[in-house]
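What follows is a structure written as structure tokens; I'll ask about it next.
A single protein chain has been omitted; all remaining protein chains appear in their positions.
Here is chain A:
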Amino acid sequence: MAVSETVVATQPAATPTPPASRRRPRGRNAAYWLYLLPGAVLFILVIGAPLVGTLYLSLTKWSGIGDPRWVGLDNYQQLLHDDVFWASFRNTIAMIVAMVVVPTLLGLLLAAVLFDVIGRRFKPRTAAALRAAFYLPQVLPVVVAGIVWGWILRPDGAFNSLLDAVGLGALRHDWLGDPGTALPVVMAVMIWVQIGYPVVVFMAALQRVDPELYEAAEVDGANWLHRFRAITLPQIRPETFVVALTCTIAALKVFGPIFALTRGGPENATNVPSYFAYYTFFKKLQVGYGSAISTVLTVIIIVVAGVFIWMQARSERRDRGF
């Protein structure tokens, strides 16, 4: 994920059309449709049709064999009374805290410190090396990292041994096996996975900020915190929006780490909608019900993305007003 968003952050999205193109006769442009043809056909086959299919299946009961039986909105009604469904969405909020809120705040702080303090008062190489350490988990297959973490957190794993070694053996625990600790521990792993992405995006964003702004503020006697709040935060707000949006979408969709760490357990303490849907599809063979879960998740993602984009557009308009 991470990287492309970096690119997006720095690209002006969907540029306005210069008036010149309107003067050209339509016939000339029509030939360009031909170039869209392969992409459009693939898009309809791989995304459009399956999406409609899932929507249809969510209104049926089906085990994947034979013919789906139409049941109307039954699946959705059942969802409303399904504790696992509600638990999975509560856990999504925990995932948003672990994958959006904490990494964005911590990332802002780390990026500012790395860029402003370490990058300038020490060698830039030092800052680059530290940034690489924070970013490393982002380039790895998240499932593989999840398997390593799963072993570390096992009752006989490295984390408990570490507690023993530092004299905190009393705290030994089955971290992922206890419903009380599984979610906080998974959240901690997700922070570890996610933190590098905001750090890298924000550091790239800071390079864009005019250094003279900082120098002027320093001459005026502003301390580091003042400068952080008055210059850094407002200057990199576009990137903050992009990071918050992409991380929120990623948190809503999170699957691999849950699969590798806990499979949603124990007792659904770490279940999330996408794992719940996967499990319902392929383990319980309730295709209609799984489709309903997926459809609800899809709608939530679209709404969240819409709200973000609307907020961003509004804040840009406000900026121009000044």
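Keep in mind that, in the parts below, contacts are C-beta pairs under 8 Å (C-beta built on N, C-alpha and C of every residue); 3 or more make two chains touch, one makes a residue touch a chain; residues count from 1.
We take it that contacts and distances are computed from a predicted model.
Only one of "Chemotaxis protein CheW", "Tyrosinase", "Carbohydrate ABC transporter permease" or "Hdr menaquinol oxidoreductase cytochrome b subunit" fits the UniProt record of the hidden chain, and that name is "Carbohydrate ABC transporter permease". Within the set A:73, A:93 or A:143, the residue that contacts the chain not displayed is A:143. From the set A:59, A:79, A:185 or A:203, the residue in touch with the chain omitted from the display is A:203, counting the whole complex. Interface with the hidden chain, as seen from chain A, comprises residues 1-4, 6-8, 10-15, 17-18, 20-21, 26, 29-36, 38-39, 42-43, 45-47, 49-51, 53-54, 57, 64, 110, 113-115, 117-124, 126-128, 130-145, 147-152, 156-158, 161-162, 165, 192, 195-196, 200, 203-204, 207-208, 211, 215, 218-219, 249, 252-253, 255-256, 259-260, 273-274, 277-278, 281-282, 287, 290-291, 293-295, 297-298, 301-302, 305.
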